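Each remark here refers to the structure printed beneath this line.
A single protein chain has been omitted from the complex, and every remaining protein chain is retained in its original position.
Letters A and B name the chains as they come in the text, with residue numbers starting at 1 for each one.
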């Protein structure tokens, strides 16, 4: 049960302001989710480079020699930029999968938040304004981003239980609602080789989408499949390297508002998340239909 | 022919006479069994808990002379006008519609005289009830029958009903026989039709929306009234925590023994948990949030005696609510009416077709000839007596445990007679220090 915000920029002139706009939107949704907050930011990557965003409860201990250890493990140069409990590891994109696997071995106390060419995920327990400040989200630039404020229903309030969930390269998913068949689905996905970090229902939805993508579906198809296979209440917002999607369950009673202008597509659990966006007064504002997949791609 | 001994006829445990009768009834009528009341199963209950009275290690208080207070404050978290009750036994929500006007009046009279509150139900607020209740809790239900801002403002507290113990996750059903002119008018329904109640509120879903709904109600009532949130006992840890996060002043938790005017028997008997199992989880949620005793917990579902009151409070509740017991005190299912119960094909003590409106006691009916039999003044007096007795009983136990206030009872004052009740209540099996499941999961 939560607040969701999302912003997909069409106009590159707004890219320097992505973090600033998203931070404002995220903080507006504090009442819907005071337990934890998180944000996925997509930026134009550098050719041949990829990023692992990682988190540690003890960053001073874990991050000091991490680039060196990881570099050795994957046989490439790795640079680390720390932001509070998180760090972004810059490495060659062809070594990304190897790096993700190596992390478990060389730094078991470090959690991988996201992996990809464009994505960075920052999430922590606490009020959205504090989480945004810790990572200085307001100064981040990028092409699109998704934020989430969480009011935990059944699973624990932890860093890993915060949204967004990323279970595949450059993918992320956030959720408002409550799934009712995630335990069975989780068992099935584990049987098919997916791994899970939490007991959170949303992680199952994220892994479900990733699994469908691995099977060869595109994002739109994966979300359509989800309408059949996921039971309960959900509004999902998903991100990929170049895209941004929204889908609501067929009952669709969790709130969702979208706005589109020449400059952007925006999503908010409530309209007030959108009120400070440039040109909002003249935007096309609507509510996504139930059981309908919306998808934008650059 | 030699007459060998035969194997005697053996009734199947699985296909018992009761089960077979229900199969035949379903086959003949094509409708599931709808009835009132709560679960009739044998459930683990407070009966399986015992108090450890004081002797030498603890010192008991003298009955009647040394004070054992019973009062309770409800709604101290945000409300400008929290409620102060003399006794921790309140009257649960029961609708006008399910009950007659005179029965509602009697509840108001008895509760007010005993120094406690009554609660409206799924039929709006009646004058009988408001007029005779010193402290009246107004239920805010999915149906919103009769809902209006004037009643909201003249209530003493507002109870947002998300669920009830008899049917967590379900709506209600009031069959056509009881939709009299007055009930139809109050609910804005055609007379004589079956009334189908929704299971979710029409204009919000989930805790994040609930928080906004509570804000609206607080704004309309100037932040004066305590806001209760009532949940059916099914996932009490999470639901209590989320009610608190959504801004509740009081959580009302109703176990599966809790009554209902009418719903499917299959729902009553197969969904939800007994109140004994619910209380420790709800208290744990409050404690984990640092809100135990700050957000008050009222529990209900099968509360019958002062011992039940004391046990619920020892497990961490701030107060209890009674429904079925109050109806019995008023005269429901009285053996004096046995001949009339027989005519309805039932027997005193088993009558549960409250929705049919034929209650010979004149309590669960809208038939004027029947409800005239019921004297609200006498009924009120009986309820008051019963509430006073429950309070005296609870005090007797509390004094024996050395407490000068009922709310000082604690789980450590209890032991359990059975392994299952020990596990559910989280208190040791009598004579041991063993709490099943502790150190090995919740």
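In this section, a residue touches a chain if its C-beta (ideal position, glycine included) is under 8 Å from a C-beta of that chain, and two chains touch if they have at least 3 such contacts.
Simple rule for what comes next: contacts and distances are computed from a predicted model.
Peer 1: What is the missing chain called in its UniProt entry, if the choices are "Multisubunit sodium/proton antiporter, MrpE subunit", "Protein GlxC", "ABC transporter permease" or "Aldehyde dehydrogenase"?
Peer 2: UniProt lists the chain left out of the view as "Protein GlxC".
Peer 1: Of A:92, A:126 or A:290, which residue touches the hidden chain?
Peer 2: Counting the whole complex, the residue in contact with the absent chain is A:290.
Peer 1: Hey, which of B:84, B:196, B:343 or B:372 is the one touching the hidden chain?
Peer 2: Only one of B:84, B:196, B:343 or B:372 touches the chain omitted from view, namely B:196.
Peer 1: Which of B:31, B:56 or B:339 touches the chain that is not shown?
Peer 2: Here the residue in touch with the unshown chain is B:31.
Peer 1: Among B:39, B:100, B:116 or B:143, which residue is in touch with the absent chain?
Peer 2: If we include the chain that is not displayed, B:143 is the one touching it.
Peer 1: Take the complete complex as the reference. Which residues in chain B touch the chain that isn't displayed?
Peer 2: Residues 29-31, 143-144, 147-149, 152, 175-176, 187-190, 193-194, 196, 198, 202-204, 209, 212-213, 215-216, 219-223 of chain B touch the chain that is not shown.
Peer 1: Of the residues in chain A, which ones touch the absent chain?
Peer 2: 28, 252-253, 255, 257, 270-275, 285-287, 289-290
As a working rule, only the chains that are shown with their structure count from here on.
Peer 1: Averaging over Cα atoms per chain, report the distance between chain A and chain B in Å.
Peer 2: Spacing between the chain centres: roughly 44 Å.
Peer 1: Quick one: in the complex, what on chain B touches chain A?
Peer 2: 200, 205-209, 211-212, 235, 238, 242, 245
Peer 1: What does chain A use to touch chain B in their complex?
Peer 2: 1-3, 31-35, 151, 153-154, 176-178, 233, 253-255, 269
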